[in-house]
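Only one protein chain is missing from this complex, and each of the others stays in its spot.
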Amino acid sequence: MNETESSTPYHPRWLRPRMSTYWWLEKPAYLTFMLREGSCVFVGWFAVYLLLLLDALLEGPLAYELFLAWSATPWVLLLNIVTLAFVVFHAITFFQAAPQAMVVRIGRMRVSPQAVLLGHYAGWVVVSAIVAFVLLGAR
Amino acid sequence: MTRHPEPLLWMLFSAGGVVSGMLMPVLVLLFGLAFPFGWVNPPTYDALRALVAHPIAALVLFALCALSLFHWAHRFRHTLYDAFQIKHLGGVIPVVCYGTAVVGSAVAAYLLWQLS
Partner (left out) sequence: MSNRITLQIARYRPEQESEQTFDEYEVPYSKETAILDGLNYVKDALDGTLAYRWSCRMGICGSCGMTVNGEPKLTCATFLADYAPGPVRVEPLRNFPVIRDLVVDIGDFMQKLVRVKPWLVRAAEKPVSEGEYRQTPEQLEDYKQYSMCINCMLCYAACPVYGLDPHFIGPAAIALAQRYNLDNRDEGSTERMRVLSEHEGIWACTFVGECTKVCPKHVDPAGAIQRYKLTAAIDSMKSFFAPRGA
């Protein structure tokens, strides 16, 4: 069967309302979904930000200082404040989806959804602590 | 089995989601706010340079940059479909999205290689 075939035959008198472009404003759950999807823009931005940092490091100490100074300018600060909010939102919603999206088994026992969620948060705390320790301890 | 790359793209998206979720909040907090605002001192040039030269750090950074870009690409492509209903426009959107991710990953690999 042709995989792209839609199975609803055309009928001239059947009503087919078109979905509004603003369908995602109709329900709070849809809006939350759109915001969650939109968080990817800020994930992408920060990946670019890291690449800019790496490039500055490659160019030398002056470039690094310039990067730090640039990151302190008002627009960049504002952007990164918003980025922090969205990146945290992304982490929370992604972890929240994990127990529903995967069945974790140890032997034959099924790990409870709460444990899966807690495991993600614990991992988040540990990883963040390690990164902070490494970066703040680097002299 | 499948003649399209969706499974691979989805796995990259998922991995990118986990890696960015775990690592980005603390990095944004530090490099985006704490250091610029002066709450704590940023690492010195030499210290940071030495840090990213370390193979494990370089690997983590590469995974973070590359996978985050693929995470963005996959999710952004679907958001364009959902928000603007342009799914029928076909191949341009995926090529631009994943192409950007590939280029970004290559840049990350190059920079980290040069820094090592």
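We call the chains A and B, going by the order they appear; numbering starts again at 1 in every chain.
Just so it is clear, a contact is a pair of C-beta atoms (placed from the backbone, for glycine too) under 8 Å apart; a residue touches a chain by one contact, two chains touch by 3 or more.
Predicted model only: the values in this text are computed from it and were never measured.
K.L.:
Who touches the missing chain here, A:41, A:63, A:82 or A:97?
P.N.:
The one listed residue touching the chain not shown is A:97.
K.L.:
At which residues does chain B meet the chain that is not included here?
P.N.:
Interface with the chain not displayed, on the chain B side: 1-2, 4, 6-8, 10-11, 75, 78, 81-82, 85, 87.
K.L.:
What residues on chain A make contact with the chain left out of this view?
P.N.:
Residues 1, 3-4, 6-9, 11, 13-17, 19, 23-24, 26-27, 29-30, 33, 37, 97, 100-103, 108 of chain A touch the chain that is not shown.
Basically, only the chains that are shown with their structure count from here on.
K.L.:
For chain A, which residues count as touching chain B in their complex?
P.N.:
Where chain A meets chain B, its residues are 19, 21, 24, 34, 37-38, 40-41, 43-44, 46-51, 53-55, 57-58, 60-61, 64-65, 68, 71-72, 76-77, 80-81, 83-84, 87-88, 90-91, 94-95, 123-124, 127-128, 131-132, 134-136, 138-139.
K.L.:
If you look only at chain B, which of its residues touch chain A in the complex?
P.N.:
Contacts found on chain B: 16-18, 20-33, 35-37, 40, 42-45, 47-52, 57, 61, 64-65, 68-69, 71-73, 75-76, 78-79, 82-85, 104, 107-108, 111-112, 114-115.
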